[in-house]
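One chain of protein is taken out of this complex; the other chains stay put.
After this line comes chain A, so read on.
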Amino acid sequence: QVGKGELRKIPVPANRYTPLKENWMKIFTPIVEHLQLQIRFNLKTRNVEIKTCQETKDLSALTKAADFVKAFILGFQVEDALALIRLDDLFLESFEVTDVKPLKGDHLSRAIGRIAGKGGKTKFTIENVTRTRIVLADAKIHILGSFQNIKMARTAICNLILGSPPSKVYGNIRAVASRAAERF
């Protein structure tokens, strides 16, 4: 049983305001029904606020809900972010392209282009092979998945940033993923 009511606030940037409005049903339903928490969007402060109440059974529910909303705000789909609630061992990692290699101007743009691929092809390939979800927001990269998979995806993305061609990256991740699959 939770004692005092705890509150979490997640700020919403302007560009995610409309998607939030559109997906509000899908967001609050699992939080309220499955996690027994209270949620609201504070229009003045532009924050999503989640609060525990008397019906809340699990203390970790609040953290999960906060993570779920944060993932959506970052750019993930609701269904993908929902996995955070359903599975315990999923994590969210964020880093910047310039963390890997100091790039500026056109080089930076080219690196981002390499990561995305034509029509998002490369990004989707990495997602499919490593069973993760990637959000590429300008120079920021967010990866959602289990620990090992995040590692694989991160390696692939870093290789792309550092300049290796996509075909090579495909080969590598394929090999790694097959090895991981064999183990289990």
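In this text, contacts are C-beta pairs under 8 Å (C-beta built on N, C-alpha and C of every residue); 3 or more make two chains touch, one makes a residue touch a chain; residues count from 1.
Basically, contacts and distances are computed from a predicted model.
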Name per UniProt, for the chain absent here [options: "tRNA (adenine(58)-N(1))-methyltransferase non-catalytic subunit TRM6", "Striatin-4", "MPP10 protein" or "Ribosome production factor 1"]: "MPP10 protein"
From A:79, A:96 or A:138, residue that would touch the chain that is not displayed: A:79
Hidden partner chain, touching residue among A:14, A:43 or A:181: A:181
Candidates A:66, A:144 or A:158 - the one touching the absent chain: A:144
Listed residues A:7, A:59, A:87 or A:137, member touching the removed chain: A:87
Residues belonging to chain A that touch the chain removed from view: 77, 79-80, 82-83, 86-87, 90, 117, 120-121, 124-125, 127-129, 131-133, 144-145, 170, 174, 177-178, 181
